[in-house]
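Here the complex is missing one protein chain, while the rest keep their positions.
Here is subunit A:
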């Protein structure tokens, strides 16, 4: 009964989302308050219906109801409870259902907490959100129904892909989806604004918290996914330029650009047209990612099922939403009034620079991801675009952006003074130069790039605090006044500084982990010893062990430093019984922010095993930096204040002539 109730709730949600697609937006266009009033309650109702459906599916997973085909295909009665629950979205049907759940969740959030948003904008936004919802509900019911039943249920299921049987699956997809799908609401806001023809500073104010929320979760989701791949796949890398990873990186880059351009739009009413376009592009890239992952065009751990019908369905949805919104944009954009003016060297100018580089980086990733696919389709030739391509394109694009990060916040609005801004960054520059020279002294001249990279990371980190230091003006007003000014600083200022600091931290992790990673690969017999980066690892022997739904061969290692035992590591090779599928479980020893990574290869006869040991200095900074970035975003959301970018007035009338139109 619960299963069928969930199925019915999903059907009802489809019908209701179609109603929601029409009524509120009609009300908004005709100025009918009654039709607009329908939007918020229905958005909540949609969330409840899809939520009920999701709960029903979860219940059938938890109770191992093998009369549901989806449960048979992806679950097993001996699977631990947490993986029974996370298994709900560890497959194609369930993950699309989660996708839609988050779609309606954001709709319900706007319906519930968006009472300060003008009614027409809110109604139209919720209608647009329902277009997407209806499209994907139709997709689920037509091609990927998780509620398909079996009249003669088998006694046992096929189990879940063992790689996915990890705590990572419980956290990574929900976080990523909240981010990925969260940008749907900014898309809906943008399309609604285009429909209503009202695009102004206030719009950016309404959209700000939603963009930030989606961005925060996407940041966490991507970094979590990266860490998961790092410890679960057993090759010790943290980013593989895998097309599926790129599919989530592209919306992140575009979303980051959107975040910054929306700032200009809110504070100075400039960059309006561009911001709307970015909002459309960001979600389009999310949709594109969904298409790449769900259609089976790409084969990876994420492609749960390959079914051409599904691919075509998503492709049609993709064309409809992206094509439709861009057509609307082409029609409306020329009617928009020009916004505020600003000089090239100004806060706005620096944000335009930020947008340029982020967009270029997005394009680089886009090309690197889609070119091989296009080539395969057109000529049938299979090529793979890997790290070398991205290191040559993505890297150089990001370097100037990173250099520019500290300048942005210290420049004045409308017209800035680069020299004055630089003066405020003297200290930061000095410290990073020292760090750079120290690294050269420490490591010698063999690796020229690494000290430069460290210097850049320190520059970004220290430079992030420049705005705060500049605002409190310790030297001018004294310590006591400075402290009260410090606590009085708005949340968004803190958010900016924290997030930029996080970028520096991540960069530092990337530089040191890639430049100074050391590794040893060898075949070890019991009591063999391997030395690496001052550690001595002794292989104590391997023993078999039995888990709830797998058997494993656990190798015991003792780690010594200077003859003193500091840890024991137990990497293992597992075979999941239901699918007879092997996995490698790496053992990781975290020392401060560095890690010792131990992973098993093939086991030979006579008790010997192939072992890979890596020492990765400062590697956890990569993910810690991402968490700091996300925290900065949260601090910024908490700032409910309206933002005003007070323009720096022209000292002489000549300067006004130098100001450029915004768009």
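The rule we apply is simple: a residue touches a chain if its C-beta (ideal position, glycine included) is under 8 Å from a C-beta of that chain, and two chains touch if they have at least 3 such contacts; residues count from 1.
One rule holds in what follows: contacts and distances are computed from a predicted model.
For the chain that is left out, the UniProt protein name among "ABC transporter ATP-binding protein", "Ring-1,2-phenylacetyl-CoA epoxidase subunit PaaB", "C-type cytochrome biogenesis protein CcmI" or "Alkylphosphonate utilization protein PhnI" is "C-type cytochrome biogenesis protein CcmI". Considering A:141, A:532 or A:581, the position touching the chain not shown turns out to be A:141 (whole complex).
When the omitted chain is restored, the residue from A:11, A:318 or A:515 that touches it is A:11. Within subunit A, the residues in touch with the undisplayed chain are 1-5, 7-9, 11-12, 14-16, 19, 23, 26-27, 30-38, 40-42, 44-45, 49, 52, 60, 63-67, 77, 116-121, 141, 145, 147, 149, 151, 153, 155-156, 196, 198, 200-202, 205, 268-269, 340, 412, 414, 471, 485, 488, 490, 641-649.
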